[in-house]
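All protein chains but one are shown in place.
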Amino acid sequence: MFMHNKRLMYTVHVEQPDPILASLLLEQFGGPQGELAAAMRYFTQALGEEDAGRKDLLLDVATEELSHLEIIGSIIAMLNKGTKGELSEGMIEAIEMRGMTQNSTSHTQSILYGGGPALVNSSGVPWTAAYVDSIGDPTADLRSNIAAESRAKLVYERLINVTDDPGIKDALRFLMTREIAHQQSFEKALYAISPNFPPGKLPGDPEYTDLYMDMSQGDGDVEGPWNSGEAWTVISSREEQYALDGGDGEATVDGLTASQEEALDAMATRTASDPLADPLTGAELGTAPTVEDGPPRPLLG
Amino acid sequence: MFMHNKRLMYTVHVEQPDPILASLLLEQFGGPQGELAAAMRYFTQALGEEDAGRKDLLLDVATEELSHLEIIGSIIAMLNKGTKGELSEGMIEAIEMRGMTQNSTSHTQSILYGGGPALVNSSGVPWTAAYVDSIGDPTADLRSNIAAESRAKLVYERLINVTDDPGIKDALRFLMTREIAHQQSFEKALYAISPNFPPGKLPGDPEYTDLYMDMSQGDGDVEGPWNSGEAWTVISSREEQYALDGGDGEATVDGLTASQEEALDAMATRTASDPLADPLTGAELGTAPTVEDGPPRPLLG
Amino acid sequence: MFMHNKRLMYTVHVEQPDPILASLLLEQFGGPQGELAAAMRYFTQALGEEDAGRKDLLLDVATEELSHLEIIGSIIAMLNKGTKGELSEGMIEAIEMRGMTQNSTSHTQSILYGGGPALVNSSGVPWTAAYVDSIGDPTADLRSNIAAESRAKLVYERLINVTDDPGIKDALRFLMTREIAHQQSFEKALYAISPNFPPGKLPGDPEYTDLYMDMSQGDGDVEGPWNSGEAWTVISSREEQYALDGGDGEATVDGLTASQEEALDAMATRTASDPLADPLTGAELGTAPTVEDGPPRPLLG
Amino acid sequence: MFMHNKRLMYTVHVEQPDPILASLLLEQFGGPQGELAAAMRYFTQALGEEDAGRKDLLLDVATEELSHLEIIGSIIAMLNKGTKGELSEGMIEAIEMRGMTQNSTSHTQSILYGGGPALVNSSGVPWTAAYVDSIGDPTADLRSNIAAESRAKLVYERLINVTDDPGIKDALRFLMTREIAHQQSFEKALYAISPNFPPGKLPGDPEYTDLYMDMSQGDGDVEGPWNSGEAWTVISSREEQYALDGGDGEATVDGLTASQEEALDAMATRTASDPLADPLTGAELGTAPTVEDGPPRPLLG
Amino acid sequence: MFMHNKRLMYTVHVEQPDPILASLLLEQFGGPQGELAAAMRYFTQALGEEDAGRKDLLLDVATEELSHLEIIGSIIAMLNKGTKGELSEGMIEAIEMRGMTQNSTSHTQSILYGGGPALVNSSGVPWTAAYVDSIGDPTADLRSNIAAESRAKLVYERLINVTDDPGIKDALRFLMTREIAHQQSFEKALYAISPNFPPGKLPGDPEYTDLYMDMSQGDGDVEGPWNSGEAWTVISSREEQYALDGGDGEATVDGLTASQEEALDAMATRTASDPLADPLTGAELGTAPTVEDGPPRPLLG
Partner (left out) sequence: MFMHNKRLMYTVHVEQPDPILASLLLEQFGGPQGELAAAMRYFTQALGEEDAGRKDLLLDVATEELSHLEIIGSIIAMLNKGTKGELSEGMIEAIEMRGMTQNSTSHTQSILYGGGPALVNSSGVPWTAAYVDSIGDPTADLRSNIAAESRAKLVYERLINVTDDPGIKDALRFLMTREIAHQQSFEKALYAISPNFPPGKLPGDPEYTDLYMDMSQGDGDVEGPWNSGEAWTVISSREEQYALDGGDGEATVDGLTASQEEALDAMATRTASDPLADPLTGAELGTAPTVEDGPPRPLLG
């Protein structure tokens, strides 16, 4: 069960209203790397988790991320507070709003959301659960969590770089730091599963595990530990890259019923593009240089 | 520049048509963990990448994933081939299609896409670039790639578990194995960056890096390396969890103009919900058994 | 700040696994009328709310809805628990899964989410913040909340009607009842604003406030308090429905620059569809009954 | 059946082109509270409606909203008319377009839609049927319609506040007023159902109907008619908030088959995160200053 | 201005309720090739259209498509009418609904939409304006309309093939036929623009207009009028396919400021993946069978 206290986990002090900065911060409110995505990622994992330790960890962090969502949303609310009042009351300043807040996300925030923080990213795109990449396996999900925390850390770092409001910088630095801490916890939980690689239960096919497929060639090919050394077999020859299984590289299906074969034949005949035709096309009709050449003759009468 | 050869990277042999299995396999064609998501993830990273080695790696894997997209799409095309013909030609069997392919994704595939593989997941949801979580920093993006490969490996494993067509199992096992190989390459590339943790450039605030916030409490609390040991300071007291910075845990903004203050006051007055009111509500009107009884009486108090 | 306790707000007891029922219940987990939508609706309103009483109310209900999200998610996790294990471990039963769980959302849950509850609706469509209709004005938002609670009540009622598991019915009835209670609270808060109609600050134009436009005519026209009585002026004549302002019903713009006028003229000339032409079309080319009539003559040479 | 006449329901006169204002007005063309959403909301309700009076009302208003969509779209077309010509003809002024219309939605309108009104909101997000919240029950849908009209009224009010073009203000005021009229009609239709509360057929559980859950606590708690008075029982004690049913607050499932139990055990064992481990993690590897120092040491403890 | 009459453009008679067939028909109600997409495509084009003849044509067809939307929606409402009542009233039959309507779209229709037609496709995916591909140029938009009509014709054809209800077949055949008629009108309007190819104003670069790039090679290469004959120059040599402009095929940028160069250097150094490293990776840590074996050894080399 969730509970709430009206004090924030971190105090928010904003120097002055700034709706454009508010738009940027939306990235961590309703954006793909933002706090709702984090909270929902861990919360939904927790519900399906069978391991008591991981379930506890996931619930701890999910709850903290909700509290971070509240912090970032509170900053946005403060930054928008001035224009919210002016627009709401139809003050003479409202008409200037268009000039003050040129980007379209600020506009949308004011016109559509009335200055309240909305679950959209900094371009105004609504949050979608398509951002949540949990799949219900701990060796995969913990890696996803580790990656998500590192992405969120970076987005906070970039936001810190584009403001000089000390109170906002301070709160963002706190939020950024917590992502580092969370990443450490998820790393511990991953490596406490042994083995954790390869993820899942089925082993790979040894024939293809240590193969490096050199699919992009030309100037710029570089060797590194990811594609060289004794661990790797590299296949560069295009001829060897086709049909690695030694087959013909075709796609086939058996077991079509007679009726299906018949239907496929009928369809093929009916829709064949005749390779020997030299058809007049609509584009050629449309290229006709002048109508003075005489009206194009109707072919159908 | 991309080139193409009509031989597949792996030969596809399907025993017999099966539109429902085709629907399941769509998960790796147009689903969030599927091959288009993988190819686009690496391809867009490559375009923005400044490091020659990683750029080469990303292009190698992106190109391979496109070739995998072709393999999985070819399997789906084979599985749908029979119904495609029958529906297209209006054969008597078409009308049975509803019974044969009960789930709605199979339906959509047949009615809307005519049996061709479509960039939707196994529920019929169109692929979206919201699945691609690249952010343009290698220590984050490589972690995202590692996680993505581990998720894709798992989805292939699950698909292998729900079919017994040997040709499909074989191809899926190849595709699954390649995810393992890719994960290894991305791991090597990540750890060839030193240091790679914390991701990005800004250090965390030491005060909050090793803090574990025990936000979820009660039966089920578990200690593990992710929240115990000398590395971690654990805060469990609710009182200490508020306002970690030592402030009042409030959100405030300075620098409102006089006009903004005035507007906010006007708005507050105009829209106040009077806490002392005991208003009759619409719900109470709606609860009233008859309007002939006289004016509706507040039912709730 | 949010906190969490591992005990649920309501005890969940499920008789036996049932992945198809789990799919249906997703409607209230990640669907448009579900608990995440409710929680986020009230939480984001609370952040932008200036009125202390409403802010408190919104936070109380938002937090309760998060706790309901946990309840419904826990039921789903229980219903999926059996197949989760079998699929994860590759048990022989997994291959039967396709037959047991025919609808595509169950499939997606198993293959993609590994049995964990996902933030999708019962068709598998990911949750989107487009479901949240808050606009930052209390007389509108409270009406939206009242409507949302009544919708959620109905969806729970329908779910109760399609299961006979007593533990699930019991929990769903609790959740349904709470929507009734929340609706009552929001009604009280709305009617504690006086006046609250029309919403917002600007008055309507008296000329058009009491007008009823009879736009749909023919058999089936019905009079009721919504379009008859002395309060309403009804306009049924089509001639009077056009251009209610008394103008010509045209759309015009002044102030085009000379360059813009010139450009528009050039564009009009270049792209005119000649109404006097009798052009041969691509469709007519394509209708040609037989190729034996001779090849169509290339008009371009 | 729908019919159309080329005269608008309200005359549109625009003083001069203004692509940025056009972007803002898109909010009511292709935005969530806009006229397409309104028209589709009422039209789809009408198709499923069994009550003749409501069906007539819904069709009247749906048809009027389509006519409003035409009005707002016509204003947008006028505002974009100048740049449409210049861009289309490649006039020298086109290259200045970037400077003139700084926000990205104006850009998208010009580059992608060629100046025509598009079904996107003022941030450029495509309209989605996820905005339509009809659920096929009149006591819920009429409340949704009431709320939708009040939201649309507010968005028009805000748009009026940010333009001083008298012709546009006049048309927007007409459109805003009609939302007030529609709200009145839907209110009449709702209250003509008796009783209409609680919505739907199933009664709530009396034990939980009048309960107010005080989930958010601390400074800022306020009493009002929504949570105090004799109608309400308030539960503030955290201990009493858990497991309101008197149970243990756990989630359980019976009826797992032996095979499922076995699979779950196997999965638990295979994927356990050992709480007693002190594993070296990838993050620790990545923190190591140099690889020459010998094998990486756990940094976190 | 739009008007409405309650008689349909085509009489709808349904033999018996069938919620699964209703799901399929949703494809033409709220699907990508459906009637709303058609109506909105033509309506939005009409608003931006400067040519009187095309504007009239677009409004005629848009209005007819709205009337078709009403027909298909009415069929769906009839097909769902039985279950709507039973579910709404909580009849004993409701609980059987799960068995009767196995696919998830039928479920969603009943549970979420209460049996009313919803603007989703046959997989339950909400309609999106991303389906509308108008770009505000008549030579492109008319081609898009021609294509859209041909797609819609095909989807109706497939739906006719999967039902044997004579009334529904009859109505679908009417709707299918109208798409043919509309295609003919749009063809006439396109070819009444002379020239209409290439679309737009700028000519192509003659050097690349008649070039056919043979990018996919191997078994399966076929010659046809699309890539052979004197009109085409074919480039098959991979060496000649690169850098068609005769340059080096590189991407470069000038004009970076000194500060930008400096930043890029710093970033490159900080984030370099050392190609000579042989780092121990997280995956290797995770492969280690036990932690008691001492420090993990690199498994991959």
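For reference, chains read A, B, C, D and E in written order, and residue numbers begin at 1 within each chain.
Note that in this section a contact is a pair of C-beta atoms (placed from the backbone, for glycine too) under 8 Å apart; a residue touches a chain by one contact, two chains touch by 3 or more.
Keep in mind that what you see is a predicted model, and the values were worked out from it rather than measured.
Listed residues D:Gln28, D:Asn80, D:Ser123 or D:Thr177: the one in touch with the omitted chain is D:Ser123. If you put the hidden chain back, the residue from A:Leu159, A:Met176 or A:Ala231 that touches it is A:Leu159. Take chain A: the residues that touch the chain left off the picture are 20-21, 23-24, 27, 31-33, 102-106, 121-125, 154-155, 157-164, 215-221, 238, 241-242, 249, 264, 267-268, 270-275, 277, 279-284. Counting over the whole complex, chain C has residues 139, 190-191, 193-197, 210, 222-226, 229-231, 273-279, 282-289, 291 touching the chain that is not drawn.
Against the chain not shown here, chain D presents residues 1-7, 50-51, 53-54, 87, 90, 94-95, 97-98, 102-105, 107-108, 110-112, 114, 120, 123-126, 137-139, 146, 183-184, 187-194, 201.
The rule is short, and it goes like this: only the chains that are shown with their structure count from here on.
Per-chain Cα centroids separate chain C from chain E by 21 Å.
Across the assembly, chain C contributes residues 1-9, 32-33, 53, 56, 59-60, 62-63, 67, 74, 77, 84, 88-90, 102-105, 112, 114, 120, 123-126, 128, 130, 135, 137, 139, 146, 154-155, 157, 160, 183-184, 188-189, 192, 201-202, 215-216, 220-221, 238, 241-242, 249, 264, 267, 270, 274, 277, 279-282, 284 that each touch 2 or more other chains.
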